[in-house]
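For chain A:
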Amino acid sequence: MNGGLSVVLVILGAAFMLVAAIGVVRMPDLLTRMHASTKAGALGGGLLLLAVAVHFGELGITSRALAGVAFMILTAPVAAHMIGRAAYLTGVPLWEGTIVDELRERYSARSRAPNSATTQE
Partner candidate 1 sequence: MTLFLWNILLALAWLALTGVFTPGNLVVGFGLSYVILRFAQRALGPSPYFGKVFHVIRFVLFFLYELIASSLRVAHDVLTPTHYMRPGVIAIPLEIESDGEITLVANLISLTPGTLSLDVSADKRTLYIHAMYIDDEDLDVFRQKIKRFERKVLEVTR
Partner candidate 2 sequence: MRPVLPILIPLMTAVAALLAWRWRGVQRGVSLLGAVALLVAALILLASVWRDGIQVVQIGSWPAPFGITVVVDLFSAIMVALAGLMGLAVAVYSLGSMDTAREEFGYYPLLHILLMGVCGAFLTGDLFNLYVWFEVMLMASFVLLVLGGERAQIEGAIKYVTLNLMSSALLLAAVGILYGLVGTLNMADLAQKLRSAHHPGLVTTLSMLFLVAFGIKAAVFPLFFWLPASYHTPPVAVSAIFAGLLTKVGVYALIRVFTLLFRHDVGYTHTLILILAGLTMITGVLGAVAQNEFRRILSFHIVSQIGYMIMGLGLFTPLALTGSVFYITHHIIVKTNLFLISGVVNRLCGTYELKNLGGLYQAHPGLAVLFMIPALSLAGLPPLSGFWAKLTLVQAGLETEQYVIVLVALAVGVLTLLSMLKIWTEAFWKPSTRNSQPSVNRRQLVHVFFPIIVLALLTVVIGLVVQPFFVLAERAADQLINPEAYIRAVLGGTS
């Protein structure tokens, strides 16, 4: 059922994931890597789950697949936020090409020297 659509979704999803993976390797600093990975990854995963929904086309399965997509959309940004925030706050260095850092001013009172105690782990 719906063979064509599910195939497209599968390929698309996998492709997004591949992009995410390449990005995670290629991007120069943590935050830019995250742009590539966590979101493109979630998108890819979501597409693959959608493909499942389409492929089986049974109510029970479809609803579960959609729930899966929902779970991803719910959790992925929170996770990304948490990692990004923690990394930023502990001083993981930004790419030298970064043009502006407005959060830094907020924390200007303290040094932002890399805190090796945790980030180097």
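Things worth noting here:
Basically, a contact is a pair of C-beta atoms (placed from the backbone, for glycine too) under 8 Å apart; a residue touches a chain by one contact, two chains touch by 3 or more; residues count from 1.
Keep in mind how these were chosen: all candidates are chains of the complex that A comes from, given by their letters.
Remember, it's a predicted structure, so these values are computed and weren't measured experimentally.
The contact partner of chain A in this complex, picked from the candidates 1 or 2, is 1.
If you check the complex, the residues on chain A that touch candidate 1 are 16, 19, 22-23, 26-29, 31-32, 34-36, 38-40, 42-43, 53, 57-60, 62, 73-74, 76-78, 80-81, 84-85, 88-89, 94-95, 97-104, 106.
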